[in-house]
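Let's look at chain A:
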Amino acid sequence: MRVTAREEYCAGCRLCEVYCAVSHSPYPADPVKAFRKSPHPPISRVLVEEQRPVSFALQCRHCTEAICVKACITGAMYRDPVTGAVRNQEERCVGCWTCILVCPFGAIRRDEQGKKVAAKCDLCAGAVEPACVKHCPNGALVVEGKGGGLKCM
Partner candidate 1 sequence: MVGNDGWARPWELQGNHRREGSKRIPSGCAIAGMINRKGRTMSGVDAIQSIALMHDRSNGLGGGFAAYGIYPEFPEHYAFHLFFDDHKAREQTESFLNQHFNIELGGPIPTRKVVGISGAPLIWRYFAKPKLEQLRVAEMKEDDFVVNMVMFINERLDGAYVFSSGKNMGAFKGVGYPEDIGEFYRLDEYRGYIWTAHGRFPTNTPGWWGGAHPFTLLDLSVVHNGEISSYGANRRFLEMFGYRCTLQTDTEVMTYIFDLLLRRQGLPLETAVKAVAAPFWSTIARMPQAQREVLTAIRTVYSSLLVNGPFSIVLGSSQGIMALNDRVKLRPLVAATKGDLLYVASEESAIREICPKPERVWSPRGGEPVIGMLEDAMPKAVPAPPVTVCHL
Partner candidate 2 sequence: MSLSMATPAFLIERNLDRCIHCQVCVRQCANEAHGYDHEEQRVYSDDMRCVNCHRCVVLCPTRALSVRQFPLEFRANANWTAEVIHNIYLQAATGGILLTGMGNDRPYPIYWDHMLINASQVTNPSIDPLREPMELKTFLGRKPEKIVIENGRLKEALPPQLELELPVMFSAMSFGSISLNAMKSLALAAEAEGTYYNTGEGGLHKDLYPLGHRTIVQVASGRFGVHPDYLAAGAAIEIKIGQGAKPGIGGHLPGEKVGREVSETRMIPEGTDALSPAPHHDIYSIEDLRQLIYSLKEATNYSKPVSVKIAAVHNVAAIASGIARAGADIIAIDGYRGGTGATPLRTRDHVGIPIEFALAAVDSRLRDEGIRNQVSLVVAGSIRHSADIVKAVALGADAVYIGSAALIALGCHMCQKCYTGKCNWGIATQDPNLTKRLNPEIGAKRAANLLKAWKHEIKEMLGGMGINALESLRGNRLMLRGIGLTDRELNILGIKAAGE
């Protein structure tokens, strides 16, 4: 399962980034607090790429044979056996960026606001619908591929 962008309908508003950041902040239901309570704005795991008029959001593809999991030097990166999502156990991550070096989608971001950790899409584990999909105002993000991920190798 993964979130796929339909770039022809991406309005480039980046609400996906805003809501991703909010939902991964200590105040997942309150954007104002999420942004204003912490010294740094929360980081989004979604990345919108834009070169007008093209724009699209990009998140972890949750690859079937995830190279980031294989390459992780600490074992922090793992595939959730239940959801199939590739997730990073942030308390084990040391921010070495090997995953950034190997992810062919460039879908992992550096979170250097506290302890350095790799930040990536976790499909909003536990939520019915990932925040980016839920809040995309134009249906440009869809959840696709129940079960399998993409090939990154």
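Note that contacts are C-beta pairs under 8 Å (C-beta built on N, C-alpha and C of every residue); 3 or more make two chains touch, one makes a residue touch a chain; residues count from 1.
As a selection rule, all candidates are chains of the complex that A comes from, given by their letters.
This is a predicted model, so every value here is computed, not measured.
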In this complex, the candidate that touches chain A among 1 or 2 is number 2
Inside the complex, what are the residues of chain A that reach candidate 2?
6, 8-15, 17-19, 22, 31-32, 34-36, 41, 52-53, 135, 137-140
